[in-house]
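Just one protein chain is left out here, and the rest sit where they should.
Lettered A and B in written order, each chain numbered from 1.
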């Protein structure tokens, strides 16, 4: 079983995630943007639109204006989760020596900082997730619109994070960066995982990895699609406003001459 | 289709209770409708408005602009609402046997 989870499943889960995402993105791309449904006030340049969308993606701008409490919980949750993902790359890839490599600290301090950041973010993200779960159950409106899967996604993340935190806090359940790096290297080079490798003997690590892989596999078939979905949809309603709107069917037929009616380019004399 | 029975006659009305065909209107129809539009009894003022609406409708094919109705009949808008509590568009038109106004009104 452990062998299956560590040796076979990773290839399956990565394949399902990739193919699933491509399938979803392909479906979206095949749908057209039929009408100009830009939300106004809209930027008038590409740069403006990119800045707007970036502010939404990084700062959750719309949500901040709409619901401060939800914003606090979800922003903290998403940002710490993002930091943790980055931390995994750094920790496993660079063995926690990233701060040392860029010349900020000594090697020991770098590893210490890396551990400290990982541990604290693990707690923060857990708190964020618990808040979101509480909110889903406590606020009547949110409860009314929730499907079972909405709770499951949260519980799944909580389980993954809890397994991760256990590895941080209980030394004998934890695992160091190095053996994991070796394991990842084995996977990337398609070489066989051997029974004496440390990863094979760390049940919490195996559970952590299993849950992550399950998540990866159902991601393209769940509301977690909001990650790419956000960019895809914002690109429809937060695009730069220009007339005639580029890419609309038939717009070149009816659209020329319409460009004087733009929000800020309004009006003119009788021609 | 719904029908109302007025003095022994079956008259066809639409889902909102307006006459389907303005030609089937009689004074009895107006009297029949006035109860449901919150009017106790039709007096001369009511008849003046109803007659005006019908004349205008048969000349132009539609009810007149509310302001024109007021000006030509000599009632203020408030006065019209006192006569027809449900308003000129709904109450008065219904009593006059005109079709229900459509659009953003």
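The definition used in the following text is that a contact is a pair of C-beta atoms (placed from the backbone, for glycine too) under 8 Å apart; a residue touches a chain by one contact, two chains touch by 3 or more.
Going forward, contacts and distances are computed from a predicted model.
Asks: UniProt names the one chain left off this complex as which of "Glutathione transport system permease protein GsiD", "Fe-S oxidoreductase", "TolB protein" or "Sarcosine oxidase subunit beta"?
Replies: For the chain missing from the view, the UniProt record says "Fe-S oxidoreductase".
Asks: Out of A:28, A:101 or A:134, which residue would touch the omitted chain in the full complex?
Replies: With A:28, A:101 or A:134 as choices, the missing chain is touched by A:28.
Asks: Of the listed residues A:2, A:146 or A:162, which contacts the missing chain in the full complex?
Replies: With A:2, A:146 or A:162 as choices, the missing chain is touched by A:146.
Asks: Considering the entire assembly, which residues of chain A contact the chain that has been omitted?
Replies: Within chain A, the residues touching the omitted chain are 24, 27-42, 56, 60, 62-63, 65-67, 70, 74, 139, 141-142, 144-150, 152, 218, 221-223, 225-226, 229-230, 232-234, 236-238, 241, 243-245, 248-251, 253-261, 263-264, 266-268, 270-271.
Asks: So that we can see where the missing chain sits, which residues of chain B does it touch?
Replies: Contact residues on chain B toward the absent chain are 1, 14-16, 59-68, 71, 89-90, 99-105.
Heads up, the rule we're going with is that only the chains that are shown with their structure count from here on.
Asks: How many angstrom between the C-alpha centroids of chain B and chain A?
Replies: Each chain's C-alpha centroid was found; their separation is 63 Å.
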